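Removed from the display is one protein chain of the complex; every other protein chain stays in position.
On to subunit A.
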Amino acid sequence: MGKRKPSSARYKYPLPIHPIELPPLIPHNPISWVYWTYCYFSSVNGLTNKIHVEFFNDKYVHIVVKDDSQMNYLWENGFFGTGQLSRSEPTWKNRTHNRLADSDGHGNALEKVTQHRRLLRLEFKKQREKMEQELLELRRKGGTIEQEKELLEQQRKSLRVYKSQQSSAEVLPHEETIRDIDLLLFTDDGKIRQLESLELMPVEAMFLTFALPVLDITAKDLTRRLVGIPEKYEDIHQFISQYVVYHHYRSHGWCARSGVKFGCDYLLYQRGPPLEHAEFCVRILNSNDIKDYNWYSSLARVVAGANKTYVLCYVESLRSPETILRWWHQGNYKSIFSSYKVGEITYKRWIPGKNRE
């Protein structure tokens, strides 16, 4: 568990369905042809053991995967789902293990890195506050502007030094010891209980049943759990447009994850969250939607502040709501999803002074 594969090996496959592996085909060696043909027909892309999902709640359904290895499989092959006790990858058990069992964990779980960085920042701010106090002291004593400038220069320099020292010195967060309450986490044979499960977004679950047969349910069962038996088109419209957009990006190679932390619908990663920052924020709109200008501008501001590109993804319905609803009852999802067309624009603030050249 402590050993981590390099990410290129760990995240080798972008989807939970893998291509079949074929032996090399040597043109002048007929035996290799036979072997190749045998391999071709004997292997299958589909999973032998489909991933088991459970549902919780009735009104707002939670779709969860509980098995350890299956949770990992979904995360490592396309970054599906979110650990309920973690930021995204289900790392709770590992982290707890590192905390309680052995202290030689290098603290390289993402959560730990962030915690460490925040601590450093806090220290830095304290230092800065101290210096501000010094300045005030000088002012109270009636120092001249020149004196003040000198002090400021001095402080700036020392802060810079402090910062560089901070980044070079690895101050590990202090170790915690086992508390009484932690004992509840152990099973009888001294192992840590898995309390965490992986929760899938409805669109992710749909993708993993309808587009790629990975979960052990059918698309029809899934939609029944999600929306019941819809009476009106409005009941299913939102889910359809969310899925259409999700499938659109997934199928062109993007790793789409929830963008709720940036006020949008999806974040697009070229490969996946551990490997790079998301560069696009996607917001879904109907092609005839009209929003108040503030709706666009506030979102643009948030997205630009996070250094991402703001994409408005418009979904246009090509069929009548009645047809869609009929198809839904028939379970004809393929026809439903292909009767929506998507179009995208990017929205950027434009600053005259920066475009004068």
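Heads up, the rule we're going with is that a contact is a pair of C-beta atoms (placed from the backbone, for glycine too) under 8 Å apart; a residue touches a chain by one contact, two chains touch by 3 or more; residues count from 1.
Rule of thumb we're sticking to: contacts and distances are computed from a predicted model.
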Listed names "RabGAP/TBC", "Proteasome alpha-type subunits domain-containing protein", "ZYRO0A13332p" or "WD repeat-containing protein 46", with the criterion being the UniProt name of the chain not displayed: "ZYRO0A13332p"
Selected residue (touches chain absent from view) among A:R117, A:K261 or A:K334: A:K334
Given A:E54, A:E123 or A:E148, the one touching the chain that is not displayed: A:E148
Those residues of subunit A which, in the complete complex, touch the missing chain: 8, 12-15, 17, 19-20, 22, 24-25, 40, 43-46, 128, 131-132, 135-136, 139-140, 145, 148, 152, 155-156, 159-160, 210-213, 244, 247-254, 270-271, 279-280, 285, 287-293, 296-297, 300-301, 304-305, 307, 309, 311, 314, 316, 318, 333-334, 337-338, 340-357
